[in-house]
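Of the protein chains in this complex, all but one are displayed in their positions.
For chain A:
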Amino acid sequence: MKKIFALAAAAAIIATAMPATAADLVFSSWGGTTQDAQKIAWAEKFTEQTGINVLQDGPTDYGKLKAMVEANAVTWDVVDVEGDYAAQAGKNGLLEKLDFSVIDKSKLDPRFVTDYSVGSFYYSFVIGCNKDAVEACPKSWADLFDIEKFPGKRAFYKWSAPGVIEAALLADGVPADKLYPLDLDRAFKKLDTIKPEIIWWTGGAQSQQLLASAEAPFGSLWNGRMTALAQSGINVETSWEQNITAADSLVVPKGAKNKEAAMQFIALATSPQAQADLAKATGYAPINLDSPKVMDPELAKTLPDAQTASQVNADMSYWAENRDAIGERWYAWQAE
């Protein structure tokens, strides 16, 4: 949904966004329940502690971010972006270096830390299934790519990002430790075998809708969305086999007006309690290694943290390097 909302909501944002005064901090994220949770777990705490007002904006739009930086008219101070984009944008000079004298990175999950970004939260692509709609649920990526054993539509993430290509290669039998560099030819060949049966979801809400309505009774979803579906009483099953992790990152655009406050905000957002609170509200995993200690153990069990046995980590630095090339090929393949 993010792209569509980017357009549709742009007008609404322009109309409603209050002009930020110098003392206000502007935080941009992807909207929906995740941003609501970020507001409560991070922004409100931050205002309590520092007296700095946090204005919520969004959805995050990479085109907009680039335009702001180029025009030197940056209105966002802290932005929630996808991890692979963060790594790339840092290299392309669109981001400020983070101040690690303010942000304590010693306790942050090193998988998601770069000079320009720290994790915001992390999630796994898992195999979700609506148990009421099918006789048997796919357990592995190989199952999800097997349209004879598991006939029906399957939902996959539409945008070029870590997750689907990895799933295709795992389904095709590539060992998890041999995934990178990605064999794109092999991945697309595997994807071709299920292409007519794929329904692409553009945002979390749509993935839930597809699964709940059984429009696509199974698919690859973000784990937090499966947690939410289960909580809403829908009879779903989540398979964590070879769950593929990816992260959102927090970044500060180059030329942000409130750089210092932005660093303080990130410091708070990545602190153990703030990360634990966000995880509780969203079902995504904390990127602070101390967070699980302050969480309800029952809840901690439902997070990707507890599913490391067969977990596969998407390689963000590989993606940052190859994001453009993969993206072009991805969209061209989709349009074929």
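For this structure, a couple of remarks:
Convention: a contact is a pair of C-beta atoms (placed from the backbone, for glycine too) under 8 Å apart; a residue touches a chain by one contact, two chains touch by 3 or more; residues count from 1.
In the analysis below, contacts and distances are computed from a predicted model.
Going by its UniProt record, the hidden chain of the complex is named "Spermidine/putrescine transport system permease PotB" among "Acetolactate synthase", "Germination protein, Ger(X)C family", "Spermidine/putrescine transport system permease PotB" or "Proteasome subunit beta". Touching the chain that is not shown, out of A:Ile40, A:Ala73, A:Ala136 or A:Ala332: A:Ala332 (per the contact rule at the top).
Set against the missing chain, the residues A:Lys39, A:Lys105, A:Lys153 or A:Arg186 yield one that touches it, A:Lys153. Touch with the chain omitted from the figure is made, among A:Glu215, A:Glu237, A:Asp290 or A:Glu321, by A:Glu215. Of the listed positions A:Lys66, A:Lys91, A:Lys131 or A:Arg186, the one in contact with the omitted chain in the full complex is A:Lys66. The missing chain lies against chain A, touching residues 3-4, 6-8, 61-63, 66, 153, 158-160, 199-200, 202, 213-215, 324, 327-328, 331-332, 334-336.
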